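Note that one protein chain of the assembly has been removed; the remaining protein chains are unaltered in position.
So that you can tell them apart, the chains are marked A and B in the order they are listed, and the count of residues begins at 1 in each.
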Amino acid sequence: MSDVTRQEIMAVAAAREIKDGEVAFIGTGLPMVAAYLAKFTHAPSSVLVFESGIVDARPRELATGVGDFRLLHGCVKATGLYYALSLLQGGFIDLGFMGGAEVDQYGNLNSTAIGGYARPTVRLPGSGGANDIGSLAGRIVIMMPHEKRRLVPQVQYLTTPGFLDGPGGRERAGLRGEGPTRVITDLAVLDFEPRSKRMRLLTVHPGVTPEEVQSRTGFPLLRAETVGETPAPSPEQAAILRQRVDPEGLYIGKKG
Amino acid sequence: MTLRDAVAQIKDGDTVAVGGHTLRRHPMAIIHEIIRQGRRNLKLQGWNSGIDMDMLIGAGCVASVETSYIGISAFGLAQNFRRAAEGGRLKVIEHSETTGIDMFRATAMGMSFFPTKTPLGSDLMQANEHLAEVICPFTGERYAAVKAARPDVAILHAHTADQYGNVQLDLQRWHDNSVDAILAKAARTVLVTVEQIVSDEEVLRNALLTVLPRKFVTAVIEAPYGAHPTACDSRYDYDLEEVGKYYEASKSGDAFKGYLEERVLGPADHWAYLDAIGLERLMALTRQRVVR
Partner (left out) sequence: MARDKICSLSEAVASVPDGANMTFGGFAAYFTPMAFVREMICQGKRDIEMTSVAECWVADHLAGAGRLRRARFSNFMFEGMGRCYNFSRGVERGEIAVEDYSHFAITSRLVAAALGIPFLPIKPMAGTDLMNTRGFEAEKARPFACPFTGESVLLVPAARPDVAVIHAARADRDGNAQLFGNTCVIDEQARAASRVIVTVEEIVDDGVIRQQPELTVLPGFLVDALVEAPFGAHPTGMYRYYDPDFAFLTDYYAASRDETAFRRYLDEYVFDVADHWAYLRKIGIRRLMALRADPGLGLARIHARTLS
């Protein structure tokens, strides 16, 4: 198979996280690509929920926003934002996807501000549904580019909870759900060591070494006993990605 | 295909059947383009006509008309038609509304004539060379036979079509509008403008509304407000202000030239025509934005 892109590897790894029949909160970009791929393959009965109030979208066309009309057409329920988000607090959401400008070793995310809050160097978009998802979904999958300035020892502003200050942090804050279970980057797939709650390297993508991953991380990464290789997309998965899900290559970096 | 390309298929001297009736859904965008392209000696056919035929006559495009009525409804008589007919520059073939429809019905059904009783005993039998008296072979009754019309081109404005040319009309006033399909089936080349080219899904959702399957259609062109200033059923009303302006201008040849210059020859295409009318006016005429 010709030139698999890192984004395709990420999409396939993320799709793997969606189990059939689960209810998942989806954002735009690679998470949406992953969700569509999951629905077209091993998780056809999974239910995709969007914060704008769209429930159980039937993906036919890649959308560029969470309120996109392409999600509305063919969905099961069109309602309001409060309904969609209260599904989180009501415990109905199994899985949520997350991104951000910064992530720390406990999976906390920053999408609010760099360089201070009141007079930041860079004012970022803000939480949106991220904090809600991070606080309440059954589990979280984080997706982002792997860069030292992004994977930081401590986020400058804690928008979205991972494990907060470490073991017991979520419980002390009264949050629900398991917290983040996977971090998927363009270099590796990582998880969180169960006792320390610290980010841990699981697999590296083809052509990547654990050393390279660490060199692009701003804090010491734990490593799984055996660091495997992230599975590349199967020919079937690549075909679906390139021909059905994202033929323009907007997110997977490759035209179909 | 653009409107320009579609109209280019109409040749000087062609017999052209014009859809619409009673100031409703006349294919005005197509007619404007015919005038822009300077067609001559057209033989127009219809069954209830008005500003559509009158404008073409006033623009010097027409050799003959075959229809039951050409008038501007509540405003008054069709002045370009009057001047041309009274000046001996226009051949007029007189019908009633029913015989005007029957001439197309015959062709659409693959027959050379259609039997009717309507014009019997009227001067139409003498005036119209396409009407003849026949005797029923079973009962011996007298009938008028309406000669099948064989237009080269039919021009219509409809509501929707898919990209393949399956043309649909809205459910509202559907039966009123069904004559356009008969007219189209009589013609060799069929050019249809539609308010909107819609998805396959939409056409399939309302398959019963397909009046012209694509085998009957040569070209479909999207032209929103393509019937303006005539009405388009539940979508938009007559633009009475514009029809009134037309009527006033058509009172004299010179004034009419000015109208043509401003409204037809000046604007480069249908979009420029609409921009000159203005979205505010079009929205004021629009009755229904979402048609399902």
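Assorted remarks:
One rule holds for everything that comes next: a residue touches a chain if its C-beta (ideal position, glycine included) is under 8 Å from a C-beta of that chain, and two chains touch if they have at least 3 such contacts.
Quantities reported herein were computed from a predicted structural model and do not represent experimental measurements.
The chain omitted from view is touched by exactly one of A:Ala13, A:Val66 or A:Val208, namely A:Val66.
Among A:Ser127, A:Thr181 or A:Ser196, the one in contact with the hidden chain is A:Ser127. From the set A:Tyr36, A:Phe97 or A:Tyr157, the residue in touch with the chain omitted from the display is A:Tyr157, counting the whole complex. Listed here are the chain A residues that touch the chain not shown: 28-29, 51-54, 60-61, 64-70, 72-73, 78-82, 85-86, 88-89, 108, 112, 117-132, 135-136, 157-161, 164, 169-170, 172-176, 244. Contact between chain B and the absent chain runs through residues 160, 163, 196-203, 205, 224, 271, 274-275, 278-280, 282-283, 286, 289-292.
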